[in-house]
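As you look at this complex, bear in mind that one protein chain is not there, while each of the others sits in place.
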Amino acid sequence: MRLSASSPSAALSKPMQQAIESFEFRTNGAGLSLIGTPIERWVATMAPSTGLLTLLCQHTSASLTVQENASPEMRDDLQMAFDRLAPRDLPYAHALEGPDDMPAHIRTVLSGVHLSIPVQNGRLCLGTWQGLYLWEHRDQPHQRRVAAHLLYET
Amino acid sequence: MRLSASSPSAALSKPMQQAIESFEFRTNGAGLSLIGTPIERWVATMAPSTGLLTLLCQHTSASLTVQENASPEMRDDLQMAFDRLAPRDLPYAHALEGPDDMPAHIRTVLSGVHLSIPVQNGRLCLGTWQGLYLWEHRDQPHQRRVAAHLLYET
Partner (left out) sequence: MRLSASSPSAALSKPMQQAIESFEFRTNGAGLSLIGTPIERWVATMAPSTGLLTLLCQHTSASLTVQENASPEMRDDLQMAFDRLAPRDLPYAHALEGPDDMPAHIRTVLSGVHLSIPVQNGRLCLGTWQGLYLWEHRDQPHQRRVAAHLLYET
């Protein structure tokens, strides 16, 4: 990609670009939902030869994680594990929004709100079994926004 | 990397740039501190139209997390939750630096040391309630460094 000022290759160079998008997902209350399909479709429209995708869940009681894309039992077990790691029955001071509120904040910290994923030949460099999950930590359904940034060249 | 305005295409193009900065924060012992203001100010000086901010806490006993920017009770509850998840009274082998040392390492792993945040129109793409926190996990006050990288175009 090194450009010479006198070389016609400058005309052929593939300048690096950025794209930003905001995704909205409706959750059905506490649990993990696969969200990769619309995000992968968006990435593919830019036809990136090489790139870097960054996702940020713009909330404090829902998170993003990469986990096995096949087994629904795995999701139930993850939920059970997090119910145990951040239980409802601790003497929380921050309880105005209900008994699921503070556990939701803790679970969000534990699982994280952002992901960074290399991109090659138009596709995310995920492992065979990896899927992108949005994890709702509140009991009620919520509208959740995920900001996406793509750095890429075509 | 700014291009001369003598070429018409150069004048219209927005070359992509990088900036790196090191931030220092003094903590007051174990607890969460909002650190967004100086970081957002630094980002704004680059006047990025689009970009990506990456933060790395350069320590093994302090972390970075995104959480609710409003409630002090939420911070106390997070601290209580992590005191419980990584307690002092386990039979740690690594205890030379005191009973708060190994719990601090575990809490740092659980909450993470890096953040990636899309940037648009000069501002971080955070949700309304999201704030950037530095989380000190040692009992004593410490000087903590956070490395910041900004990829952007103006």
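A and B are the chain letters, set down in written order, and residue numbers restart from 1 in every chain.
Please note the rule applied: contacts are C-beta pairs under 8 Å (C-beta built on N, C-alpha and C of every residue); 3 or more make two chains touch, one makes a residue touch a chain.
Everything numeric in this text was worked out from a predicted model, so none of it was measured.
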Can you work out which residue in B:T27, B:Q67 or B:S116 touches the chain that's missing from view? B:S116
Touch criterion as defined above, residue of B:A30, B:V66, B:A81 or B:M102 at the omitted chain: B:M102
Residues on chain B that touch the omitted chain in the whole complex? 1, 3-4, 6-10, 13-16, 18, 20, 54, 56, 58-60, 85-86, 90-94, 102, 105-106, 108-110, 112-114, 116, 145, 147-149, 151, 153
Determine and list the chain A residues touching the chain excluded from the picture. 1-8, 10-11, 13, 15-17, 50-52, 65-68, 71, 73-74, 76-78, 80-81, 84-85, 110-112, 115-118, 120, 125-130, 151, 153
